[in-house]
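So, subunit A:
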Amino acid sequence: MAKGKIPPEFLVERDDYKCVRCLACVRLCSYGANYYDENAKRVYTENRKCVGCHFCEAMCPTEAITVMRNPFEIKPLAHWTSEHLIDIMKQAETGGVLLTSMGNDRPYFSYFDRIVLNASQVTNPSIDPLREPMEVRTYLGRKQMKLDLEEDEEGRVLLKTEIAPQLKLEVPVMFSAMSYGSISLNAMLSLAEAAKTVGTYFNTGEGGLPKELKRYGSNMIVQVASGRFGVNVDYLNAGSAVEIKIGQGAKPGIGGHLPGEKVTEAISETRMIPVGTDALSPAPHHDIYSIEDLRQLIYAIKEATRYEKPVGVKIAAVHNVAPIAAGMVRAGADYIVIDGIRGGTGAAPKVTRDHVGIPIEFAVAVVDQRLREEGIRHMASVVVAGGIRNSADVIKAIALGADAVYIGTAALVALGCHLCQRCYLGKCNWGIATQDPKLTKRLNPEIGARRLVNLLRAWEHEIKEILGGMGINAIESLRGNRDMLRGVGLHEYELKLLGIKPAGEAW
Partner candidate 1 sequence: MRYVIVGSGPAGLSAIEAIREVDGEGEVILITAEKFVGYSKPLITYLLGGKVTKENMYYRTEERLREINVEVRSATKVEKVLVDERAVVTHTGEKVVFDKLLLAVGGRPFVPKIEGLDQKEGIFTFTTWEDEERIEEYVKRRGITKAVVLGGGLIGLKTAEALMDLGVKVTIVEVADRILPVTFDKKASEMIERALETLGCEVITNDTVVEVRGRKAISSVVLKSGKEIPTGLLVIAIGVRPNVEFLKGSGIEVNRGILVNERMETNVEGIYAAGDCAEFYDLVDGQRKVIAIWPVAVAQGRVAGYNMAGRNVRYPGSIPMNSVEIAGVPTVSVGHSNVEGEEYEIFTYEDGRTYKKVVIKDNKLVGAIFVNDIDRAGIYTGLILQKLDASSFKEKLLAEDFGLVYLPREFRKKMLEGEMRIWLE
Partner candidate 2 sequence: MPYSLSSLIPDKHFRVPSACGVSGIMNTSGERFSGEVVVTSMSVMRERGNGLGAGFAAYGIYPELKDYYCFHMLYDSAYAKKNTEEYLANHYEIVESEPIPTRKNPRIKEVHILWRYFLKPKFPETVTEEDFVVSTVMFINEKIEGAFVMSSGKNMGVFKGVGFPEDIGDFYRIDEYKGYIWTAHNRFPTNTVGWWGGAHPFSILDWTVVHNGEISSYGVNKRFLESYGYKCTLMTDTEVIAYLVDLFMRRFKYSPAITAKILAAPFWKDIDSMPEEERLLYSALRMNYGGALLNGPFAIIVANRNMMMGLNDRIKLRPLVAAVKGDFLYIASEEAAIRIVCPDPEIVWAPKAGEPVVGVLRSEESVSLKV
(Lines give C-alpha, C1' and ligand atoms only; values in the text may rest on other atoms or scores of the structure.)
Protein backbone atom coordinates (compact mmCIF):
# COMPACT_ATOMS: atom_id res chain seq x y z
CA MET A 1 0.00 0.00 0.00
CA ALA A 2 1.19 3.47 -0.76
CA LYS A 3 2.86 5.43 1.99
CA GLY A 4 1.15 8.67 2.73
CA LYS A 5 3.13 11.62 3.96
CA ILE A 6 2.11 12.90 7.32
CA PRO A 7 1.31 16.59 7.01
CA PRO A 8 3.58 19.06 8.80
CA GLU A 9 2.40 20.00 12.23
CA PHE A 10 3.56 23.60 11.96
CA LEU A 11 3.81 26.22 9.31
CA VAL A 12 6.57 28.79 9.51
CA GLU A 13 5.34 31.92 7.81
CA ARG A 14 7.90 34.53 6.90
CA ASP A 15 7.03 38.07 5.92
CA ASP A 16 9.50 38.60 3.15
CA TYR A 17 9.20 42.36 3.39
CA LYS A 18 10.29 42.24 7.00
CA CYS A 19 13.01 39.66 6.50
CA VAL A 20 16.39 41.39 6.49
CA ARG A 21 18.29 38.25 5.58
CA CYS A 22 20.25 38.27 8.79
CA LEU A 23 19.94 34.50 8.63
CA ALA A 24 19.75 34.15 12.39
CA CYS A 25 16.86 31.72 11.92
CA VAL A 26 18.88 29.66 9.48
CA ARG A 27 21.88 29.56 11.73
CA LEU A 28 19.93 28.79 14.85
CA CYS A 29 17.47 26.03 13.98
CA SER A 30 18.89 22.80 15.34
CA TYR A 31 16.39 20.86 13.28
CA GLY A 32 17.63 22.51 10.11
CA ALA A 33 14.17 23.67 9.16
CA ASN A 34 15.14 27.11 7.87
CA TYR A 35 17.36 27.62 4.85
CA TYR A 36 18.58 30.39 2.62
CA ASP A 37 18.24 30.23 -1.11
CA GLU A 38 21.23 32.06 -2.61
CA ASN A 39 19.62 32.40 -5.99
CA ALA A 40 16.32 33.72 -4.81
CA LYS A 41 18.04 35.63 -2.01
CA ARG A 42 15.26 34.51 0.24
CA VAL A 43 14.85 32.50 3.41
CA TYR A 44 12.50 29.52 3.40
CA THR A 45 11.40 26.84 5.83
CA GLU A 46 10.93 23.13 5.42
CA ASN A 47 7.80 22.98 7.52
CA ARG A 48 7.98 19.27 8.06
CA LYS A 49 11.16 19.72 10.08
CA CYS A 50 9.67 22.32 12.38
CA VAL A 51 8.78 21.08 15.87
CA GLY A 52 7.12 24.29 16.98
CA CYS A 53 9.70 25.39 19.52
CA HIS A 54 9.34 29.00 18.39
CA PHE A 55 13.03 29.71 18.80
CA CYS A 56 13.49 31.31 15.40
CA GLU A 57 10.37 33.34 15.98
CA ALA A 58 11.75 34.58 19.26
CA MET A 59 15.15 35.43 17.79
CA CYS A 60 14.01 37.10 14.59
CA PRO A 61 14.99 40.76 15.03
CA THR A 62 12.19 42.05 12.80
CA GLU A 63 9.33 39.80 13.82
CA ALA A 64 9.25 38.49 10.28
CA ILE A 65 8.55 34.93 11.40
CA THR A 66 5.30 33.44 12.65
CA VAL A 67 5.24 29.81 13.67
CA MET A 68 1.70 28.56 13.62
CA ARG A 69 -0.11 25.30 13.89
CA ASN A 70 -0.99 23.83 10.58
CA PRO A 71 -4.73 24.41 10.41
CA PHE A 72 -4.94 21.36 8.23
CA GLU A 73 -7.20 18.72 9.66
CA ILE A 74 -7.61 15.34 8.12
CA LYS A 75 -11.27 15.48 8.89
CA PRO A 76 -13.16 17.34 11.61
CA LEU A 77 -14.09 14.21 13.50
CA ALA A 78 -14.78 14.46 17.19
CA HIS A 79 -13.56 11.03 18.13
CA TRP A 80 -10.95 10.34 15.44
CA THR A 81 -9.01 13.53 15.70
CA SER A 82 -6.07 14.35 13.47
CA GLU A 83 -3.78 13.64 16.38
CA HIS A 84 -5.05 10.10 16.64
CA LEU A 85 -4.86 9.56 12.91
CA ILE A 86 -1.32 10.85 12.71
CA ASP A 87 -0.28 8.71 15.67
CA ILE A 88 -1.68 5.68 13.92
CA MET A 89 0.11 6.57 10.71
CA LYS A 90 3.40 6.98 12.55
CA GLN A 91 3.01 3.67 14.24
CA ALA A 92 1.90 1.93 11.08
CA GLU A 93 5.07 3.20 9.51
CA THR A 94 7.50 2.44 12.30
CA GLY A 95 5.95 -0.19 14.51
CA GLY A 96 7.19 1.76 17.52
CA VAL A 97 5.94 3.06 20.81
CA LEU A 98 5.04 6.72 20.50
CA LEU A 99 7.55 8.74 22.41
CA THR A 100 6.86 12.18 23.80
CA SER A 101 8.13 14.66 26.35
CA MET A 102 6.91 17.17 28.93
CA GLY A 103 3.58 16.80 30.71
CA ASN A 104 0.24 15.28 29.89
CA ASP A 105 -1.66 17.38 27.42
CA ARG A 106 -4.97 15.57 27.35
CA PRO A 107 -7.82 17.86 28.25
CA TYR A 108 -8.48 16.31 31.63
CA PHE A 109 -10.58 18.38 33.92
CA SER A 110 -8.46 20.79 35.95
CA TYR A 111 -9.72 20.85 39.51
CA PHE A 112 -7.42 23.73 40.32
CA ASP A 113 -9.44 25.73 37.84
CA ARG A 114 -12.66 24.77 39.58
CA ILE A 115 -11.56 25.89 43.01
CA VAL A 116 -11.90 29.49 44.15
CA LEU A 117 -10.29 31.25 47.09
CA ASN A 118 -11.62 33.27 49.99
CA ALA A 119 -10.95 36.84 51.11
CA SER A 120 -11.76 38.91 54.15
CA GLN A 121 -14.62 41.35 54.17
CA VAL A 122 -15.66 43.38 57.23
CA THR A 123 -15.56 40.69 59.88
CA ASN A 124 -11.83 40.58 59.78
CA PRO A 125 -9.38 42.86 58.04
CA SER A 126 -7.41 41.87 55.02
CA ILE A 127 -3.73 42.56 55.48
CA ASP A 128 -1.55 44.60 53.19
CA PRO A 129 1.26 42.22 52.25
CA LEU A 130 3.55 44.98 51.05
CA ARG A 131 3.57 46.93 54.24
CA GLU A 132 2.79 44.44 56.95
CA PRO A 133 4.81 41.34 57.73
CA MET A 134 3.78 38.39 55.60
CA GLU A 135 5.51 35.10 56.12
CA VAL A 136 5.76 32.27 53.65
CA ARG A 137 8.75 30.47 55.08
CA THR A 138 8.18 26.74 55.24
CA TYR A 139 10.10 23.93 56.87
CA LEU A 140 9.98 20.48 55.37
CA GLY A 141 10.74 17.47 57.49
CA ARG A 142 9.52 15.40 60.36
CA LYS A 143 7.71 17.33 63.09
CA GLN A 144 6.75 16.37 66.61
CA MET A 145 3.33 15.85 68.10
CA LYS A 146 4.71 17.28 71.31
CA LEU A 147 7.84 19.23 72.06
CA ASP A 148 9.35 18.66 75.46
CA LEU A 149 10.59 21.78 77.16
CA GLU A 150 12.66 22.25 80.25
CA GLU A 151 13.65 25.11 82.42
CA ASP A 152 17.25 25.84 83.32
CA GLU A 153 18.40 27.18 86.67
CA GLU A 154 18.00 30.76 85.42
CA GLY A 155 14.42 30.06 84.61
CA ARG A 156 14.92 30.12 80.85
CA VAL A 157 12.79 27.71 78.87
CA LEU A 158 14.86 25.37 76.73
CA LEU A 159 13.99 22.87 74.07
CA LYS A 160 14.48 19.28 75.18
CA THR A 161 13.20 17.45 72.16
CA GLU A 162 15.71 17.00 69.40
CA ILE A 163 14.38 18.44 66.19
CA ALA A 164 14.59 16.29 63.09
CA PRO A 165 16.55 17.79 60.18
CA GLN A 166 14.52 20.22 58.12
CA LEU A 167 14.62 21.93 54.76
CA LYS A 168 14.06 25.64 55.06
CA LEU A 169 12.11 27.15 52.18
CA GLU A 170 11.74 30.90 52.00
CA VAL A 171 9.10 30.33 49.35
CA PRO A 172 7.08 27.12 49.38
CA VAL A 173 8.10 26.29 45.84
CA MET A 174 10.99 24.04 44.86
CA PHE A 175 12.38 22.95 41.54
CA SER A 176 11.50 19.41 40.60
CA ALA A 177 13.98 16.67 39.96
CA MET A 178 15.43 17.05 36.49
CA SER A 179 18.54 15.10 35.82
CA TYR A 180 21.77 16.08 34.20
CA GLY A 181 21.32 14.38 30.88
CA SER A 182 17.69 15.17 30.56
CA ILE A 183 18.50 18.85 30.91
CA SER A 184 21.69 20.76 30.28
CA LEU A 185 24.18 21.84 32.85
CA ASN A 186 23.29 25.45 32.16
CA ALA A 187 19.66 24.68 32.91
CA MET A 188 20.69 23.05 36.17
CA LEU A 189 22.95 25.95 37.04
CA SER A 190 20.04 28.31 36.45
CA LEU A 191 17.86 26.31 38.81
CA ALA A 192 20.61 26.02 41.39
CA GLU A 193 21.48 29.68 41.41
CA ALA A 194 17.83 30.68 41.55
CA ALA A 195 17.21 28.28 44.42
CA LYS A 196 20.13 29.78 46.26
CA THR A 197 19.06 33.36 45.66
CA VAL A 198 15.49 32.80 46.70
CA GLY A 199 16.21 30.35 49.49
CA THR A 200 14.65 27.19 48.22
CA TYR A 201 15.83 23.92 46.69
CA PHE A 202 16.50 22.34 43.36
CA ASN A 203 16.76 18.64 42.80
CA THR A 204 19.55 16.85 40.97
CA GLY A 205 17.22 14.23 39.58
CA GLU A 206 18.54 10.75 39.07
CA GLY A 207 21.50 11.61 36.89
CA GLY A 208 24.15 12.21 39.51
CA LEU A 209 25.83 15.42 40.49
CA PRO A 210 27.90 17.48 38.05
CA LYS A 211 30.85 18.96 39.89
CA GLU A 212 29.78 22.45 38.92
CA LEU A 213 26.76 22.06 41.19
CA LYS A 214 28.58 20.92 44.30
CA ARG A 215 28.78 24.41 45.67
CA TYR A 216 24.99 24.60 45.73
CA GLY A 217 24.72 21.83 48.31
CA SER A 218 22.84 23.94 50.80
CA ASN A 219 20.06 24.44 48.28
CA MET A 220 20.12 21.02 46.72
CA ILE A 221 18.19 17.81 47.11
CA VAL A 222 19.91 14.77 45.69
CA GLN A 223 17.77 12.07 44.20
CA VAL A 224 18.24 8.34 44.37
CA ALA A 225 16.39 6.41 41.72
CA SER A 226 16.40 2.82 40.62
CA GLY A 227 19.43 3.30 38.36
CA ARG A 228 21.45 4.69 41.30
CA PHE A 229 23.45 6.79 38.85
CA GLY A 230 26.24 8.70 40.47
CA VAL A 231 25.09 7.56 43.89
CA ASN A 232 27.74 7.13 46.53
CA VAL A 233 28.04 8.39 50.04
CA ASP A 234 29.54 11.69 48.93
CA TYR A 235 26.59 12.19 46.66
CA LEU A 236 24.15 11.41 49.46
CA ASN A 237 25.87 13.92 51.65
CA ALA A 238 26.35 16.56 49.00
CA GLY A 239 22.91 18.09 49.32
CA SER A 240 20.54 19.11 52.07
CA ALA A 241 18.19 16.18 51.65
CA VAL A 242 18.00 12.87 49.88
CA GLU A 243 14.98 11.95 47.83
CA ILE A 244 14.18 8.41 46.83
CA LYS A 245 12.34 8.37 43.56
CA ILE A 246 9.89 5.56 43.19
CA GLY A 247 7.91 7.05 40.38
CA GLN A 248 7.06 10.21 38.53
CA GLY A 249 3.74 11.52 37.38
CA ALA A 250 4.55 11.44 33.69
CA LYS A 251 5.33 7.78 33.65
CA PRO A 252 4.10 5.90 36.70
CA GLY A 253 5.28 2.37 36.76
CA ILE A 254 7.94 2.61 34.12
CA GLY A 255 11.62 3.36 34.16
CA GLY A 256 13.88 5.59 32.17
CA HIS A 257 16.39 5.18 29.42
CA LEU A 258 19.14 7.60 28.46
CA PRO A 259 20.52 6.27 25.19
CA GLY A 260 24.27 5.61 25.04
CA GLU A 261 24.88 8.26 22.43
CA LYS A 262 23.82 10.89 24.93
CA VAL A 263 26.24 9.61 27.55
CA THR A 264 29.00 12.07 26.85
CA GLU A 265 32.21 12.54 28.76
CA ALA A 266 30.55 14.87 31.24
CA ILE A 267 27.43 12.76 31.65
CA SER A 268 29.59 9.70 32.11
CA GLU A 269 31.44 11.41 34.90
CA THR A 270 28.33 12.39 36.81
CA ARG A 271 26.40 9.21 36.19
CA MET A 272 29.50 7.18 36.95
CA ILE A 273 29.11 4.94 33.95
CA PRO A 274 31.36 4.53 30.89
CA VAL A 275 30.98 6.90 27.98
CA GLY A 276 28.53 5.60 25.41
CA THR A 277 26.74 3.02 27.53
CA ASP A 278 23.00 3.14 27.89
CA ALA A 279 21.84 4.54 31.20
CA LEU A 280 18.88 2.41 32.24
CA SER A 281 16.65 3.24 35.16
CA PRO A 282 14.62 0.11 35.87
CA ALA A 283 10.93 0.55 36.47
CA PRO A 284 11.20 -0.49 40.12
CA HIS A 285 14.08 -0.24 42.53
CA HIS A 286 15.18 -3.82 42.56
CA ASP A 287 15.77 -3.60 46.26
CA ILE A 288 12.25 -2.36 46.88
CA TYR A 289 9.48 -4.80 46.17
CA SER A 290 7.43 -3.89 49.18
CA ILE A 291 6.93 -1.20 51.75
CA GLU A 292 9.29 -2.70 54.30
CA ASP A 293 12.00 -2.65 51.67
CA LEU A 294 11.42 1.06 51.28
CA ARG A 295 11.91 1.45 54.99
CA GLN A 296 15.17 -0.44 54.65
CA LEU A 297 16.43 1.91 51.96
CA ILE A 298 15.28 5.01 53.84
CA TYR A 299 17.15 3.94 56.93
CA ALA A 300 20.18 2.85 54.95
CA ILE A 301 20.35 6.38 53.60
CA LYS A 302 19.75 7.88 57.03
CA GLU A 303 22.57 5.80 58.42
CA ALA A 304 24.85 6.86 55.60
CA THR A 305 24.02 10.50 56.18
CA ARG A 306 24.19 10.22 59.97
CA TYR A 307 20.54 11.21 60.36
CA GLU A 308 21.51 14.74 59.42
CA LYS A 309 19.36 15.10 56.34
CA PRO A 310 15.68 14.64 55.70
CA VAL A 311 14.96 11.68 53.46
CA GLY A 312 12.03 12.06 51.11
CA VAL A 313 10.22 9.65 48.88
CA LYS A 314 8.62 10.57 45.61
CA ILE A 315 5.81 8.63 43.99
CA ALA A 316 3.43 9.15 41.16
CA ALA A 317 -0.15 9.84 42.13
CA VAL A 318 -1.99 6.62 41.46
CA HIS A 319 -5.34 5.26 42.55
CA ASN A 320 -4.17 3.97 45.88
CA VAL A 321 -2.05 7.01 46.67
CA ALA A 322 -3.39 7.73 50.14
CA PRO A 323 -2.61 4.39 51.76
CA ILE A 324 0.69 4.25 49.91
CA ALA A 325 1.58 7.68 51.25
CA ALA A 326 0.69 6.62 54.76
CA GLY A 327 2.91 3.59 54.34
CA MET A 328 5.76 5.75 53.15
CA VAL A 329 5.44 8.02 56.15
CA ARG A 330 5.38 5.07 58.48
CA ALA A 331 8.38 3.70 56.66
CA GLY A 332 10.31 6.74 57.77
CA ALA A 333 10.02 9.29 54.97
CA ASP A 334 10.55 12.80 56.31
CA TYR A 335 8.78 14.25 53.37
CA ILE A 336 6.82 12.68 50.59
CA VAL A 337 6.38 13.92 47.08
CA ILE A 338 3.23 13.19 45.17
CA ASP A 339 3.57 13.78 41.46
CA GLY A 340 0.26 14.05 39.64
CA ILE A 341 -0.81 12.95 36.20
CA ARG A 342 0.30 16.22 34.66
CA GLY A 343 3.91 15.85 35.72
CA GLY A 344 6.54 16.40 33.07
CA THR A 345 9.34 14.27 31.75
CA GLY A 346 12.24 14.28 29.34
CA ALA A 347 10.90 11.23 27.57
CA ALA A 348 7.99 8.90 28.11
CA PRO A 349 5.73 6.67 26.08
CA LYS A 350 2.81 8.82 25.11
CA VAL A 351 0.32 6.20 26.19
CA THR A 352 1.72 6.19 29.72
CA ARG A 353 2.10 9.88 30.04
CA ASP A 354 -1.39 10.59 28.87
CA HIS A 355 -3.35 7.84 30.57
CA VAL A 356 -1.77 6.67 33.80
CA GLY A 357 -2.20 8.30 37.18
CA ILE A 358 -4.64 10.65 38.87
CA PRO A 359 -4.90 14.43 39.08
CA ILE A 360 -2.76 15.91 41.83
CA GLU A 361 -5.67 17.87 43.33
CA PHE A 362 -7.34 14.65 44.43
CA ALA A 363 -4.07 13.08 45.42
CA VAL A 364 -3.04 15.83 47.80
CA ALA A 365 -6.50 16.06 49.32
CA VAL A 366 -6.78 12.38 50.06
CA VAL A 367 -3.19 12.00 51.19
CA ASP A 368 -3.45 14.90 53.61
CA GLN A 369 -6.75 13.61 54.93
CA ARG A 370 -5.48 10.07 55.29
CA LEU A 371 -2.34 11.13 57.13
CA ARG A 372 -4.40 13.25 59.48
CA GLU A 373 -6.82 10.45 60.10
CA GLU A 374 -3.97 8.17 60.95
CA GLY A 375 -2.49 10.85 63.19
CA ILE A 376 0.78 10.90 61.29
CA ARG A 377 0.45 14.07 59.27
CA HIS A 378 3.13 15.73 61.38
CA MET A 379 5.59 12.94 60.70
CA ALA A 380 6.23 13.99 57.14
CA SER A 381 5.80 17.03 54.98
CA VAL A 382 3.85 16.69 51.79
CA VAL A 383 5.23 18.11 48.58
CA VAL A 384 3.01 18.27 45.59
CA ALA A 385 4.12 18.21 41.99
CA GLY A 386 2.73 17.79 38.54
CA GLY A 387 1.37 20.64 36.52
CA ILE A 388 1.63 23.54 38.95
CA ARG A 389 1.25 26.52 36.63
CA ASN A 390 0.91 29.60 38.77
CA SER A 391 0.73 30.94 42.28
CA ALA A 392 -2.96 30.15 42.48
CA ASP A 393 -2.21 26.48 41.92
CA VAL A 394 0.41 26.74 44.67
CA ILE A 395 -2.05 28.36 47.05
CA LYS A 396 -4.77 25.84 46.28
CA ALA A 397 -2.38 22.92 46.66
CA ILE A 398 -1.24 24.22 50.03
CA ALA A 399 -4.77 24.88 51.20
CA LEU A 400 -5.66 21.34 50.17
CA GLY A 401 -2.91 20.10 52.43
CA ALA A 402 0.50 20.40 50.79
CA ASP A 403 3.45 21.90 52.62
CA ALA A 404 5.16 22.96 49.43
CA VAL A 405 5.13 22.31 45.73
CA TYR A 406 7.65 21.29 43.15
CA ILE A 407 7.66 22.98 39.78
CA GLY A 408 9.37 21.52 36.76
CA THR A 409 7.60 22.51 33.59
CA ALA A 410 6.89 26.01 34.88
CA ALA A 411 10.58 26.45 35.67
CA LEU A 412 11.58 25.27 32.22
CA VAL A 413 9.08 27.60 30.62
CA ALA A 414 10.68 30.42 32.57
CA LEU A 415 13.96 29.32 31.00
CA GLY A 416 12.51 29.51 27.52
CA CYS A 417 10.82 26.16 26.97
CA HIS A 418 7.84 26.40 24.64
CA LEU A 419 6.66 22.86 25.31
CA CYS A 420 7.36 21.54 21.84
CA GLN A 421 7.52 18.13 23.55
CA ARG A 422 10.63 17.03 21.72
CA CYS A 423 13.05 16.80 24.66
CA TYR A 424 13.69 13.20 23.75
CA LEU A 425 15.38 14.30 20.53
CA GLY A 426 18.09 16.07 22.50
CA LYS A 427 18.12 18.97 20.06
CA CYS A 428 16.38 21.54 22.18
CA ASN A 429 16.84 24.89 20.52
CA TRP A 430 16.44 26.66 23.83
CA GLY A 431 19.47 24.89 25.22
CA ILE A 432 17.46 23.19 27.96
CA ALA A 433 16.90 19.54 27.07
CA THR A 434 20.10 18.95 25.16
CA GLN A 435 23.76 18.23 25.72
CA ASP A 436 24.93 19.61 22.38
CA PRO A 437 27.48 22.28 23.30
CA LYS A 438 26.29 24.39 20.39
CA LEU A 439 22.81 24.41 21.91
CA THR A 440 23.48 24.37 25.64
CA LYS A 441 25.38 27.62 25.40
CA ARG A 442 22.14 29.28 24.33
CA LEU A 443 20.97 29.10 27.89
CA ASN A 444 22.95 31.65 29.81
CA PRO A 445 22.51 30.53 33.42
CA GLU A 446 22.74 34.09 34.66
CA ILE A 447 19.72 35.02 32.61
CA GLY A 448 18.09 31.72 33.46
CA ALA A 449 18.58 32.21 37.18
CA ARG A 450 17.35 35.75 37.00
CA ARG A 451 14.18 34.68 35.23
CA LEU A 452 13.54 31.91 37.72
CA VAL A 453 14.11 34.24 40.62
CA ASN A 454 11.70 36.67 39.04
CA LEU A 455 9.14 33.94 38.67
CA LEU A 456 9.44 32.78 42.26
CA ARG A 457 9.44 36.31 43.61
CA ALA A 458 6.39 37.15 41.54
CA TRP A 459 4.62 34.08 42.84
CA GLU A 460 5.73 34.91 46.34
CA HIS A 461 4.21 38.36 45.99
CA GLU A 462 1.02 36.88 44.66
CA ILE A 463 0.83 34.30 47.42
CA LYS A 464 1.29 37.09 49.91
CA GLU A 465 -1.42 39.13 48.23
CA ILE A 466 -3.80 36.25 48.55
CA LEU A 467 -2.81 35.50 52.14
CA GLY A 468 -3.26 39.16 52.97
CA GLY A 469 -6.64 39.10 51.32
CA MET A 470 -7.57 36.14 53.47
CA GLY A 471 -6.48 38.12 56.51
CA ILE A 472 -3.63 35.83 57.44
CA ASN A 473 0.04 36.63 57.54
CA ALA A 474 1.75 33.28 57.73
CA ILE A 475 1.63 30.41 55.29
CA GLU A 476 1.06 27.90 58.08
CA SER A 477 -2.38 29.36 58.50
CA LEU A 478 -3.13 28.39 54.91
CA ARG A 479 -1.70 24.90 55.02
CA GLY A 480 -4.61 22.47 54.92
CA ASN A 481 -7.03 25.33 55.44
CA ARG A 482 -9.69 23.98 53.12
CA ASP A 483 -12.13 26.49 54.56
CA MET A 484 -10.40 28.97 52.27
CA LEU A 485 -11.44 26.94 49.24
CA ARG A 486 -14.77 26.54 47.50
CA GLY A 487 -15.60 24.43 44.51
CA VAL A 488 -17.33 25.75 41.44
CA GLY A 489 -19.21 23.34 39.24
CA LEU A 490 -17.98 20.25 41.01
CA HIS A 491 -20.02 17.21 41.90
CA GLU A 492 -20.69 16.27 45.45
CA TYR A 493 -18.36 13.30 45.39
CA GLU A 494 -15.57 15.46 44.04
CA LEU A 495 -16.13 18.06 46.72
CA LYS A 496 -16.13 15.34 49.30
CA LEU A 497 -12.83 13.94 48.09
CA LEU A 498 -11.32 17.39 47.96
CA GLY A 499 -12.74 18.15 51.38
CA ILE A 500 -14.16 21.48 50.30
CA LYS A 501 -17.56 23.08 50.22
CA PRO A 502 -19.31 24.37 47.14
CA ALA A 503 -19.08 28.04 46.36
CA GLY A 504 -21.92 29.90 48.01
CA GLU A 505 -21.87 27.88 51.16
CA ALA A 506 -20.70 29.82 54.23
CA TRP A 507 -18.50 28.49 56.98
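Inclusion criterion for the candidates: all candidates are chains of the complex that A comes from, given by their letters.
The working rule: contacts are C-beta pairs under 8 Å (C-beta built on N, C-alpha and C of every residue); 3 or more make two chains touch, one makes a residue touch a chain; residues count from 1.
Note that the structure is a prediction, hence the values are computed from the model and not measured.
Taking any copy into account, the candidate from 1 or 2 that touches subunit A in the complex is 2. Residue ranges of subunit A in contact with candidate 2, taken from their complex: 120, 122-125, 127, 132-133, 135, 137, 139, 141, 143-147, 149, 151, 155-159, 161, 163, 166, 372, 375, 377-378, 399, 470-474, 476-484, 505-507.
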